[in-house]
Every structure is written in C-alpha cells, then in structure tokens.
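This is the structure I want to talk about, given as structure tokens.
Showing chain A:
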Amino acid sequence: MKKAMISLFCAVMCLLALAGCGSSGKSTKYAGQVLNVYNWGEYVGENVISNFEKEYDVTVNYSLFSSNEEMYTKLMSGSSYDILVPSDYMIERLISEKMLQPIDKSIVTNLDNLADGVKNLNWDPDNTYAVPYFWGNVGIVYDSTHISQADVEKYNFAIFKQTAYKGHVDMYDSERDAFMIAFKDLGYSMNTSNEEEIQAAYKWLKEMNAAVNPSYVTDESIDDMVNGQKWLALLYSGDASYVLSQNANMRYYAPSYGTNLWVDGMVIPANASNPELANVFINYILTYEASLDNSETVGYSSSNKQVLEELSSEGGTYYNNAAYLPRTDNPKDETFHNNEVLRKELSNLWVKVKLG
Partner candidate 1 sequence: MRKLIEFRNIVKSFDGQVVLKGINLDIYENEFVTLLGPSGCGKTTLLRILGGFLQQDEGTIIFDGQCIDKVPPYKREINTVFQRYALFPHMDVYDNIAFGLKIKKMGKELIEQKVNRMLSLVNLEGYEHRNVTLLSGGQQQRVAIARALVNEPNVLLLDEPLGALDLKLRKEMQHELKRIQQEVGITFIYVTHDQEEALTMSDKIVVMRDGEIQQIGTPLEIYNEPVNEYVARFIGESNILPGTMVEDYLVQFDEQKYKCVDHGFKPDEPVDVLIRPEDFDIVKAKDGMMKGEVKSVIFKGVHYEMMVETISGTSKTVKMHIMTAHDQYNSDAQENITANDFFMDLEDTAKIDDLDLISRANAHAWDMSDQDLSVDDVDHDIKPAPGSYHVTYSTSKGTSITVKVFVVQPKYVEDARHNIGISAFDIYKTADEIHESMAISTDLKTWADAEAWNLQDDKPITITDVKYDFDPATIEEGEYDITFATQGREYKVETTQQFEEGDKIGLNFGPEDIHVMHRKVQG
Partner candidate 2 sequence: MKSFGRMAYPYMAWITVFIVIPMIMIMLYAFTVQGNETLIFHFTLANFARFLQDQTFLNVLWNSLRIAVITTLCCIIIGYPAAFLIAQQDERKQGIMILLITLPMWINMLVRTYAWRGIMLHFDLSSEFKIFVGMIYNFLPYMIIQIYTSLAKLDKNLITAAQDLGANPLQTFLKVTLPLSVPGIISGITLVFLPAVSSFFIPKLLGGGDYVLIGNLIETYFVTTGDWNFGSAISLIMAAIILISMYLTRKLDRQYQED
C-alpha cells in the first residue's frame, strides 16, 4: 500500500511537470498580470493568445462557452471575466442590465481598422461598450451531390421540411436560430412577439422535426459537413466558409427573404478585475496580424477591413467562398434584439420541439 502511494505520487508529479511546461516572455507594464477571457469554442486563431501573452508577458485564462445564455448564466453565477465575446442581442441585454463598462478609447486606438459592415451598429453605434470581433449571417449548407441548387433556391429554409432528406439533416441547437428560420419562412420578423406568429413558427418547427428528424447539434455540424456525413445543415456563415474550404461539394445559401445578420463583439464586464489589460487585448485583436490569424483559422468574417478584403480577394484563403463575405445589401436581413420574455418562451417551446 505504501508502494501504491509512492507510485501514485510519482504519477502525479509527472502530470504536474507535464502541465507546467512553457510560459516565458519579456517584461512590460503588464508583466505577470492575468486576463480572463471567455469566448466561444473554436473561435480564436492558433497563435493569437500565445502571441498576446508573449508580447505583454501576461497570462491569459481562456475559457469557452457554447451559447450566449450559458455565458450569461456563468456571469450570473459569480464568475468574473475581463473579456466576453457575446452576440449582438446579448450585448444589448448586458448594456441594459448595466453589466458592462465602457471601452477606454485612449487604449483602443485601432477602431479605424473596422470593416464598414460592422460600423455604426444600431445597438452600439459609437463602440461605447463593444468592439466587433466576428460577424456574418446564417444560412443553409448543403451537399451538392445530393441536393440541387434549384431545390434550395426554391424551398429556401423550408428545405428543412423536405422528407426526402430525413436522417441527413443537422439543425442548429438554439431556439433563436431555429425560430429565426421558421419566422423568416413564414414571412414574419424574427423579432416578432406576436403570439399567433410564435405559435405558427412552433408548428412549423414541429413539422420540421417530424419530417426530417434532424440531429440537434451545434459545432458538431462543422465536422459532419466537412466529412460529408450529413447533406444539409443550418450553419453560421463563418463555420460554413470553413466547411466550404474543406469540402468542395458543399455549397452555401442565404435565402433571399432574409436571414439573421449578426455581430459578435468584445465587451468588458462591469466586475472585470483587470479592465486595463482587457482594453489592451481588444486593441490587440483589432490589429491586422491578430485578425488575420483569427479569421484564417476559424473561417469567420473578420471585423478588420484589410483582412476581410485580403482573404476574400484572389489568392486569399476564402476567395470565391460564398459564405465568407456577408451580404450587407439585403434589407430583409435582420439583427436580433434583446427580449428576455420572448427568449424564455421560445426556449421552452424549443425544448418541446426537440422532445418531439
């Protein structure tokens, strides 16, 4: 038994030693400080974090969430972060609940780098609280060897109700995105709070569930489509552009009757313990190098004007990639607005849709 403890101890030491590798850098004003970043999974360039750490000799605690609501719950449950990257409507909510602190524009000097599409956003026109990180829309990714372009353009989002594709469909597991396609297909606004329209959309989704029995997934869909395991999926444009870049059979289509045009922005919570470093981080992300690494790795549309142009033009990684450059010219595209009562209702209905 003593032996057992000794060997266990050795094993523990080995693991600790393994874990302790790395971390060194030059000294700056921020040397030794810690930054808590809370971001989406698969949402950052390979070297962005490590380069930032090296450049400023700081440590970044990088945590992941998989939905805005999960992030919000964590925030409510007492966790303290310096940087969050929520979506538009969530930022709106955080602003309204006074949970954010303003961006320090004396530190964040790279705001000029922003692309036109993410400037002057109606929920935070002057970047008082938020600085765009990625942006894009939501659309249909389909396997052109199984589904024709004509069908997709004919059915638009109703393609998800075609029984012919039963068992080959991934549906994005989020009440907002799912109800968005139903609202759009029914010709309503995706911000509607009309009870009849909501019930109609609920019915629409239940029909969809019965018709194609989709898998309710989030990021799993990316690999499913890259590997051609599914024919049809609802994806964010950035994930779609990555899929398209990996699998030549895949196509992207955003229905002409409008879809969700979204922006994810970096914000600093009111209870952040290191807001100064958080501003430095935001400014760093806006640089060409960091934005390039981010966008190239992840496939989402950069908020940096120069990167966006470079990657989508000839020779760029996402040249001719239908999903990379979000359209800004369709007036029927909408942005979500914060409406907590509506969200709760949709959320409850969505649980029921999934339960069949």
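Just so we're on the same page, contacts are C-beta pairs under 8 Å (C-beta built on N, C-alpha and C of every residue); 3 or more make two chains touch, one makes a residue touch a chain; residues count from 1.
On the choice of candidates, all candidates are chains of the complex that A comes from, given by their letters.
Quick caveat: nothing in here was measured; it's all calculated off a predicted structure.
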Complex contact for chain A, selected from 1 or 2, goes to option 2
So in the complex, the part of chain A that touches candidate 2 is made up of which residues?
67, 69-70, 72-73, 76, 173, 213-218, 220, 229, 344, 347-348, 351-352, 354-356
